[in-house]
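What you see is the complex with one protein chain gone and the rest in place.
Right, chain A next:
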Amino acid sequence: MNAPTLEYVELAPLITVFGAAVVGVLIEAFVPRRLRHLVQVALTLLALLAALVQIILLAGTELVGAVGAVAVDGPALFLQGTILVLAIISVGFFAERRLEGGGDAFAPAASSLPGSEEERVLVRQGMLQTEVYPLALFAVGGMMLFPAANDLLMLFIALEVMSLPLYLLCGMARRRRLLSQEAALKYFLLGAFSSAIFLFGMAFVYGYAGTLRFGEISEALTANLGQDGILLAGVGLMAVGLLFKVGAVPFHSWTPDVYQGAPTAITGFMAACTKLAAFGAMVRLFYVAFGGLRTDWQPMLWAVAIATMLVGAVVALTQTDIKRMLAYSSIAHAGFVLTALVAADSSATAAILFYLATYGIATLGAFAVVTLVRDSGGEATHLAKWAGLGKRSPLLAATFALFLLAFAGIPLTSGFVGKLSVFTAALDGGAAPLVIVGVIASAVAAFFYVRVIVLMFFSDPAPEGPTVAVPSLWTAVGITLGAAATLLLGVVPGPLLDLAQQASVFVR
């Protein structure tokens, strides 16, 4: 048996990120504590930048590498590039140290008991946690691999590599640690459960097709025209696993708790990047492997899309916590993306890619703004505390309003163009009822976004309201970039749309 040949050049971005993650672990072991923060941040940023450059150089490549397990093609590179950009901005948010008086958003030692003497001592010593960076690198690596995975096994590995560090990261908040740990545990348990279901589904599909490769599964589908119960069960179970990751109804219940409990910088990173990775994987799996089975999975995803849009938008109405509200809004957005995915039209992939990129940027920016609105207990996430923010710091409130308007899909923001493109794809694919539901859900969603804007601009400030912290350059630059991209992509979306269109062909 020959040793497998690897396409090192084409796989370089993945290798860079994973390699840096391993080095990061070594740094934790060998570099003196006071230097670690600096070294880790520098290494992480360098690795991500290097990977981004490699992706840009690889643009246009189309091949299936790593013995058929990893695809390097337009959608994969587009998503990997976007994930890297978002991750770079996120790392900036992780490294923000001005908000907590020298500390960052993470507990000095995740293992210390909340409220214990040990924790107090560590805080007093000004200890900084640096495991965050290698963990984030592993997560980013998994996220990059997920939409590129071209066989079932690699898909599962990527899923786990992406998820495990995220479970940990969720439990590391410096403030409200119990809430954070609870979120991590919930995420882990439900995530493990959905992974198991996913794996179970894989077994069924393998049982039907006798292969793990997407391309060969697709051939098996056309070869055996008889629809096998085993196959449908497999597709359904795998869909559950993926729908869990994108936060679609009825597999969404973890989203609000985890979004609320996780450190906000992690929430933003997770909300933006996981969605990209998971939708990327989902599109590849359903279009490349199960494309021939379209008529069977479409009704299921129709129902899921409708439920996701309506539940996300309606339940968000009742939220009083800004992070929970954004969580439900992210559920509704998953529904909008699904409308295009369901349609499975030729323009769908490009629409999804564009939507995910713009949504990711706005989400990251919105959560970063949340980190700045603080009172004595840390971030002031209760909506009532945001009253009158527009009077106290108009610029920040205007930025947040811009992100909200983008979520609501108001023209001249990137959200509008995204919505326009997914709905166009859906309508083109004959899913007119989905578009109608989508439009209604958008209207409902607009109400709660607008409510926050009303609160910020038209209400009088609460007497003991939160203050807006002045961030360091990290956060300031991140938010500025997010806002600029949101506005710019709303006015001149052409170049990115063009890129998404060119990148929308899957290699088979």
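The definition used in the following text is that a residue touches a chain if its C-beta (ideal position, glycine included) is under 8 Å from a C-beta of that chain, and two chains touch if they have at least 3 such contacts; residues count from 1.
Methods note: contacts and distances are computed from a predicted model.
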Looking only at "Heme exporter protein B", "Aspartyl/glutamyl-tRNA(Asn/Gln) amidotransferase subunit C", "Sulfate adenylyltransferase subunit 2" or "NADH-quinone oxidoreductase subunit M", the name UniProt gives the absent chain is "NADH-quinone oxidoreductase subunit M"
Out of A:22, A:38, A:439 or A:484, only one touches the absent chain, namely A:439
Of A:211, A:393 or A:424, the residue touching the omitted chain is A:424
Logged for chain A, residues touching the omitted partner chain are 405, 408-412, 416-417, 419-421, 423-424, 427-428, 432, 435-436, 439-440, 442-443, 446-447, 450-451, 454, 457-459, 492-494, 497-498, 501
